[in-house]
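All protein chains of the complex are present and in place, except for one that has been dropped.
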Amino acid sequence: MDIKVRYFASLRDRMGRSEQQVSVDKEQLTVADLWREISNDPIPDTILVAVNMEYTDSSHELKAGDEVAFFPPVTGG
Amino acid sequence: MDIKVRYFASLRDRMGRSEQQVSVDKEQLTVADLWREISNDPIPDTILVAVNMEYTDSSHELKAGDEVAFFPPVTGG
Amino acid sequence: MKVFVTKDALDPYKEIMAFEREALPAGKHGGVVSFVGTMRDFNDGQNVKAMNLDYYPGMTERHIERVCQEAMDNWDVMDCLVVHRVGEMVPTDPIVLVAVWSAHRKDSFDACRYIINYLKESAPFWKCELTREGQKHWVEKNSEDPGVAKRVERKTA
Partner (left out) sequence: MKVFVTKDALDPYKEIMAFEREALPAGKHGGVVSFVGTMRDFNDGQNVKAMNLDYYPGMTERHIERVCQEAMDNWDVMDCLVVHRVGEMVPTDPIVLVAVWSAHRKDSFDACRYIINYLKESAPFWKCELTREGQKHWVEKNSEDPGVAKRVERKTA
């Protein structure tokens, strides 16, 4: 399945990009699985995740076409 | 003693004027005494009084040059 | 602190911007809370076309200033501005503006609410409705309290 992945704030700097398309040849994929596809490091403790712009957690089951965003804790405006 | 008397809102309409100078040939004068000089009616229950722009009551002892204002309960802005 | 009463049409946001430029040091306040009160349509009495607001020049300003000072003593507020319209006004006219600047928004909110509650409930103003036939009707209020006793309530209202 194809997933669009986005990074914000310090995580964008760390990942060296603001977004990427990830294609995974699997039927089932959680957010945690996705993270293993994009990074060799463990998922940082404080990192938040949103799927299709809604907060969720790393056990969330993804479906094709989802937009997944990883970002540090928000600071407010 | 000379006293400046002012009326506001419905009381101004009722008194037919917005202010008047009252000269009273007395050494001591309360607000209640002053009212008897200016009106034959008893002082209306709800009427508020201010002397020199501070709220007070009818027992207040006046002195020459005071500005006394009578008005109905305030409605706020 | 600036408090004034005016018979002229009120442009509230122009007043806020002008006061902020003149009176506030740049870069020190974190925010400003403002309340702008507007004259509503008359609900009871289709016959009423306008309102005339009476006040006691000198006393009205003095008592509003005192309440602004109370607000500045009670909360961590940098400055405040109050402008109140008087005289004849019609629905949609802005009537009153309260603006409070502070470093922290909680203080601005509390102080602004305190001041507007005083203005709306206890400040020396008298409302008079004007009918289409040209008659005056003074609004009556069953309150013997000129404003002092309500202070505590205003704080939490």
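Observations on the model:
For clarity, chains are labelled A, B and C in written order, and residue numbers in each chain start from 1.
To be clear about the criterion, contacts are C-beta pairs under 8 Å (C-beta built on N, C-alpha and C of every residue); 3 or more make two chains touch, one makes a residue touch a chain.
Since we're looking at a predicted model, the values are computed, not measured.
Among the displayed chains, contact with the absent chain in the complete complex occurs for A, C. Listed residues C:H63, C:R85 or C:R113: the one in touch with the omitted chain is C:R113.
Within the entire complex, the positions of chain C that touch the omitted partner chain are 13-14, 16-17, 26-41, 91-92, 103, 105-106, 108-109, 112-113, 116, 120, 157. Residues 6, 8-10, 12-13, 46, 48, 50, 53, 55, 69, 71-77 are the ones on chain A that touch the missing chain.
The working rule: only the chains that are shown with their structure count from here on.
One finds 51 Å separating the Cα centroids of chain A and chain C. Averaging C-alpha coordinates per chain places the centre of chain A 76 Å away from that of chain B. The set of chain B residues touching two or more other chains is empty.
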